[in-house]
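Pasting a structure below so you can have a look.
A single protein chain has been omitted; all remaining protein chains appear in their positions.
Which chain is which? They are A and B, in the order written, and residues in each are numbered from 1.
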Amino acid sequence: MIDAIGLSLVNAAVWACIIAMVSLGLTLIYGQLNIINIAHGAMYAIGAITAFYVADFLGSWTYSLLISPLIMAIIAIIIYISSLRFRIVGYPVAVTLIISYGLMFILEQLTLLIFGGAPRNISNPLPYQIGLFGRTYSVYRIFAAIFSLATIGALLAFLGKTKLGLWIRATNQDHDTASAMGVPVPFVYMLTYVLGSILAALGGALVAPMTSITHNMGHEIVIDAFIVVIVAGFGSIPGTILSALILSLSNGLFSVFINPVLAKGISLAIMVGILYRRPEGIMRY
Amino acid sequence: MESNKKGYKLPLLLGVFSLLIIVPNFLSPFYKQLLIEILVFGLFSLGFDIIFGFTGLLNFGTSVFFGLGGYSVLLPILHWNMGVWAALLIMIIVCSLFSLVYGFLISRFKSHYFVAFTIVVSMIFFYIAMANRPITGADEGLTFKVPPLNFGFFSLSFNNTMVKYYFVLAICSIVFFLVWKFFRTPYGKAIIAVRENEDRAKMLGYSTTNLKVVSFTLSGVVSGVAGALYVLHLGFSSAHSFFWLWTARSVWWTITGGVGTLIGAFVGPGVLVFFEDLISTWNPDLYLIIMGVIMILVIILAPQGIVGSIQTLFTKRGR
Partner (left out) sequence: MKTRYSVLFSILILVSIHFIPFDAPEEAAAVEPIRIGAVYDLTGGLSVYGNGSNMTAKAAVERINKSGGIAGRPVKYIVEDGATDATTGLRKFRKLVLKDECDFVLLSCNSGLGIGAVPLAKELETVAFSEGTAREITGKKGNRYVFRQVDNAEMAAIAMAQFAAKELGKNAYGMGADYEWGHSVVDTAEKVFGKVGVKMLDKNFSPIGTVDFVPYLSRVPKEANFIVAGYFTADIVKLTNQAWELGSRIPIFAGTLQSIRYEDLGPGADLVWCGAYGSRSLEGYPLDVRPFQKAYRDIVGLNEEGWERTGKISGEYIWMGWEGVSWIKKGVEDSGWKSKRDNLKFMKALEGAKVKASLEFPSGGKIMRAEDHQVIADVYVIKAEKGKIVTKACMRGEEILPLYPPNVDFRKE
């Protein structure tokens, strides 16, 4: 019993880190731009698919940690320039939500046409297992969790300590004042969108060797990411991490004792309950 | 200006209505049932228009009502052998209660949390529906035999497409008429006031929360009825009716038709359903891409939709 709980919690913690990173992308985009990025799942899929092609052509998955975000950045810039930037300021949230919806369809269908409907796999870049609680656990998963945490840390450092990060925070606080003080606000908007998308793509590239790669794998992560972000309170970074932990750990804990489907349902109910008590989010900042 | 508007609207509506009664008799069976679908989808979009177009609240989870309406009419017929009228009654009670409670719970939230909550709830409902195969049939769904429509001394079978059509037309017309009338009452206008400026409405003494709850309930019931009609039409439903694609459809149909115009809710599907079928037959690979592009173009270039643009055209000329 202890064994089962231990294994489950470790696994849950791993996923919490990854979901936190992906959800942060969503939080960033919403907090800054007021865009509910429904296409986030599609971006996650693009990251994973790019990782597959990198592993296939260059022989090693590791390069994808650089190439996936790069490709995603290019795609995000194109998307942003051609549609979203026209409706950022002064429009109701419905507008960018619908644009995002349309984008999701387009991206998903394009990935189907390019990648095909068959699932593919990337061979484990770290094919080692360690003994854990009576079974073995993949070392790669632990690496993925650590990498996610590192990325989150890097993101926080970027936001807190660099000039671009300062611009982002300033614009987030008050875009008029920031603009008046010389911050290139339109550029910051685009930068934030690209940053958020990159986090999704990185998540996809990271998860790719752990699971299979399909054109519609975005659906798997988007529900969790949304719930995490919403319960976290739009735009709250610490809230997002806490929220991801609660969702993932409660799910992991319950699924030891009851049917995992039911466990997921209960952890979702817990999240809804939290949201109801604190609609502005778990943390007030 | 007011009387001018009433002047052209009513005869236009009556004209369209008479066309809808007469013309389908001359259409091929395929177009008959396509019209049925358009009417049902129009009703579904009407529900969305009520909460979004008239109340200014973005409910991004209309599929909850669509699916709920469908199942609350299917399950009584399937398991308790009820007739259509009885099942419809149950459906209305279920949807009303549900929307009332749901609306009450979320109406106190400000706009962004409202949207967020509706998204989360719809995802959860989809998950619940998929996870409960014995009740909902999950992905592959449940088929059932639709009993004939019982009027006392005679009954009409739904196997006859024209019976189905007139039934759907009757219900859609009645609901449309009721909603149309509702927004002309002082209470309905108060709801519109909430859309315009909620704080001001509050200062004028309106209980905006109550108004929002009422609007939400109305929206839920209307979309629920649409869901029920669709299930009666197909003789089938699956957990997929809770999928967010249905929400997306209600949104893009309403927006293309014209938000806040009531008729727009029917014009939207009227135009797009043809398009969707045409494109998905011509090139199924490009279908979703094209719909995505249309969605984006419409919301950026023509957010008033078809009816909205025509209305603007008229008002400009009227001046």
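In this section, a contact is a pair of C-beta atoms (placed from the backbone, for glycine too) under 8 Å apart; a residue touches a chain by one contact, two chains touch by 3 or more.
Treat the numbers as computed from the prediction; the structure is a model and nothing was measured.
Only one of A:S8, A:S83 or A:S148 touches the chain withheld from this view, namely A:S8. Contact with the undisplayed chain is limited, among A:L70, A:A154 or A:V261, to A:V261. Of B:P29, B:G152, B:P186 or B:G205, it is B:P29 that touches the chain left out of the display. Interface residues of chain B facing the missing partner chain: 28-31, 33, 37, 127, 130-131, 133, 138-141, 143, 145, 159, 234-238, 240-241, 256, 271, 274, 277-278, 280-281, 284-285, 287-288, 297-298, 301-306, 308-310, 312-313, 316.
Listed by residue number, the positions of chain A touching the unshown chain are 4, 7-8, 11, 15, 109, 112, 116-121, 123-124, 127, 129, 135-138, 140-141, 207, 210-214, 216-217, 219-221, 252, 255-256, 259-261, 263-264.
Please note the rule applied: only the chains that are shown with their structure count from here on.
Separation between the centroids of chain A and chain B, computed from CA atoms only, is 33 Å. On the chain A side of its complex with chain B, the touching residues are 36, 83, 86-87, 92-95, 97-99, 101-106, 108-110, 112-113, 223, 226-227, 230, 234, 261-262, 264-265, 268-269, 271-272, 275-276, 279-280.
Residues 52, 58, 60, 105, 109, 111-113, 115-117, 119-121, 123-124, 127-128, 131, 248, 251-252, 255, 285-289, 291-296, 299-300, 303 of chain B touch chain A in their complex.
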